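This is the structure I have questions about; it appears just below.
The complex is shown incomplete by one protein chain, all other protein chains being positioned as in the whole.
Now for chain A:
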Amino acid sequence: MILELDDVHVTLGGSHILQGVSFSVAPIGVTALLGRNGVGKTTTVKAILGLVRRTGRIDFGGDPVHRLRTHEIVRRGIGYAPEDRCVFAKLTVTENLALAERRGSAHAYDLVYELFPELKARSAQAVGTLSGGQQQMVAIARTLLNDNRLIVVDEPTKGLAPKVVTEVAEVLERAAERVPMLLVEQNLALVRRLAGDGVVLAAGQVVHRGPVRELLADAALTRELLGVGQARGESVTPPTRPAPSGGSIHPLAIVKDRQPPDEVSPPESTRSDAP
């Protein structure tokens, strides 16, 4: 296990947000951290990075890190793409990436520019003037620049257009081949495509652990734990109508119509229409 949390508690503004969270992250592949809005997913991620005060035990790569400060934890090899991206709006793309360069690590600019050719073209542009999708690319690029032993990505597709979601998914899939990942994501199609294990939070505690496929195959359980269906007006059961094939379909549709998940159409098919 690359990361292990044991009985982690967090109190914010007087409320007890995490109430004994325990789970572990596998050293290969993607572990999904799931749960309805406001259950404490982002708080869990911040607790791992030491961005909030927490109690309990956190081991990274076999060593305890819960007494270390954020920059010391990160230097042990964690790349972090936060929920609101937190890119530096007034700095250029080049400067945002340069800031992320860690000493003692190689800097994989070749990989970054291969995955995000747009960032090379816009290297001198202030990041605040990029589109939301491009800003997310910067945030993900920062995690891939260094030799990390884990990358933590919090809702990378939040607020992005369907086509951009597909692009992000593709990049994360490439990244997951190289480095284990803890992924917070509400887009279940994407979770199904990327994640092996899943951890579900509810009210500050872990309520389910296990392979994502099994969880998502059980419509009743998924609805109970993740609230899909009611919350987003979506169904995880296959609709009767077949999915249209084209660049503009919602990425959820790609998966919703094709169970089991192994048969998810590769994103290239939806991207081929892009100019």
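Going forward, contacts are C-beta pairs under 8 Å (C-beta built on N, C-alpha and C of every residue); 3 or more make two chains touch, one makes a residue touch a chain; residues count from 1.
Just so it is clear, contacts and distances are computed from a predicted model.
Under which of the names "Ring-1,2-phenylacetyl-CoA epoxidase subunit PaaA", "Acetolactate synthase", "Branched-chain amino acid ABC transporter permease" or "Dissimilatory sulfite reductase D (DsrD)" is the non-displayed chain listed in UniProt?
"Branched-chain amino acid ABC transporter permease"
If the hidden chain were put back, which of A:Leu3, A:Val25, A:Ile58 or A:Val74 would touch it?
Among A:Leu3, A:Val25, A:Ile58 or A:Val74, only A:Val74 touches the chain that is not shown.
So one chain is hidden, and I want to know which residue out of A:Met1, A:Ala26, A:Leu51 or A:Leu111 touches that hidden chain in the complete assembly.
Checking each option in A:Met1, A:Ala26, A:Leu51 or A:Leu111, the one touching the absent chain turns out to be A:Leu51.
Which residue from A:Gly40, A:Pro82 or A:Gly198 sits in contact with the chain not drawn here?
The missing chain is touched by A:Pro82.
On chain A, where is the contact patch with the chain that was removed from view?
Residues of chain A in contact with the hidden chain: 49, 51, 69-71, 74-75, 80, 82, 86, 88-91, 95, 98-100, 102, 142, 146.
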